[in-house]
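Provided herewith is a single structure, encoded as structure tokens, for subsequent inquiry.
Note that this complex is displayed minus one protein chain, with the remaining chains in position.
Going by the order they are written in, the chains are A, B, C, D and E; count residues from 1 in each one.
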Amino acid sequence: MKLSARNVLKGTVLEVKKGQTTAHVKLELSPGVVVTASITNEAVDDLALKVGDQASAIVKSSDVIIGK
Amino acid sequence: MKLSARNVLKGTVLEVKKGQTTAHVKLELSPGVVVTASITNEAVDDLALKVGDQASAIVKSSDVIIGK
Amino acid sequence: MKLSARNVLKGTVLEVKKGQTTAHVKLELSPGVVVTASITNEAVDDLALKVGDQASAIVKSSDVIIGK
Amino acid sequence: MKLSARNVLKGTVLEVKKGQTTAHVKLELSPGVVVTASITNEAVDDLALKVGDQASAIVKSSDVIIGK
Amino acid sequence: MKLSARNVLKGTVLEVKKGQTTAHVKLELSPGVVVTASITNEAVDDLALKVGDQASAIVKSSDVIIGK
Partner (left out) sequence: MKLSARNVLKGTVLEVKKGQTTAHVKLELSPGVVVTASITNEAVDDLALKVGDQASAIVKSSDVIIGK
């Protein structure tokens, strides 16, 4: 499946930390460039996400703020 | 100002393309890792954004989808 | 690719209307149940989206408001 | 109150699952078409949401990604 | 209709500026406290939004970033 989202950033899963219903996942895009995602625990299970996996961080361009 | 958003990714502005009211800005985080943001033209002017600027892409972790 | 987003709703493209940089796409999930998406014109071209296509509307559960 | 959001999708509440602070609500729009929302527990109480209620899933068109 | 969104902020419409497909609406919540919304032109027409109207700015709490 191809996505309309302009940002599909490939990386390696660094960390998966489950809370009660929400999990925090860290993905390294390149050395030192890390993206954090909050997803449901259910999604972690569905994707069988674990440290070392190849995965993508997907973000709509309208959800990005620029700071300068 | 420090932000609650978990993702404040530093990069260099590669492209600024203004539309009628919305602009698309590309920021290179590391060689080949590029993030696109849709922001208002007004914001481009306020920040005086131009190619080569050092800037940050700010994204709340709840706005990131993981794909695998 | 499998997604962490809880909502991946399959449907048929009813309408694709391009603006200057942003397009509005209508997707029918079932008779009378229609979802509208605002995506970039660039995404419409990348996906070669046209009326009659099978496609999915993807929404993070944290982006859904409930009204009653 | 009328809303600017382009997607106000009517349905029936299938499930309400409270976590510590966040609840997951499933709404059936038509047979087999189900939307999941993450809302605060506080909101579940305010709306007195329960299985079988008629309710709406509200989504801004800029929060919808198209996949094909 | 009651909403799960934690922020339903009442105000007065200060400005409605239509673009080609997207409009920018400014709402004054209290003297000097102004919120800007980007909505579709279609929504402006549906709500018959005009300067001086009483209206509300609705924002999910998960879409708010805190800066300090």
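Note that a contact is a pair of C-beta atoms (placed from the backbone, for glycine too) under 8 Å apart; a residue touches a chain by one contact, two chains touch by 3 or more.
The shown structure was predicted, so the numbers you read here are calculated from the model rather than taken from an experiment.
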Omitted chain's touching partners, listed by label: A, B, D, E
Missing-partner contacts on subunit B, residue numbers: 1-6, 37-40, 42-44, 46-47, 56, 58, 61-62
Hidden partner interface residues of subunit D, rising order: 1-5, 20-22, 40, 58, 60, 62
Chain not shown, touching residues in subunit E: 3, 5-9, 24-25, 27, 29-33, 35-39, 43, 47, 49, 53-68
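Just so we're on the same page, only the chains that are shown with their structure count from here on.
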Interface copy of A-B among B-E, C-D or D-E, judged by whether over half of the contact pairs recur: C-D
Between subunit A and subunit E, centroid-to-centroid distance (C-alpha), Å: 30
Gap in Å, rounded to a whole number, between the CA centres of subunit C and subunit A: 21
Centre distance in Å when subunit C and subunit D are each reduced to the mean of their C-alpha atoms: 17
Residues within subunit D bordering two or more other chains: 3, 5-6, 24, 37-39, 43, 47, 56, 58, 61-63, 65-68
Topology of the chain contact graph, where touching chains are joined (line, ring, star, complete, other): other
Every chain pair in contact, whichever chains are involved: A-B, A-C, A-D, B-C, B-E, C-D, C-E, D-E
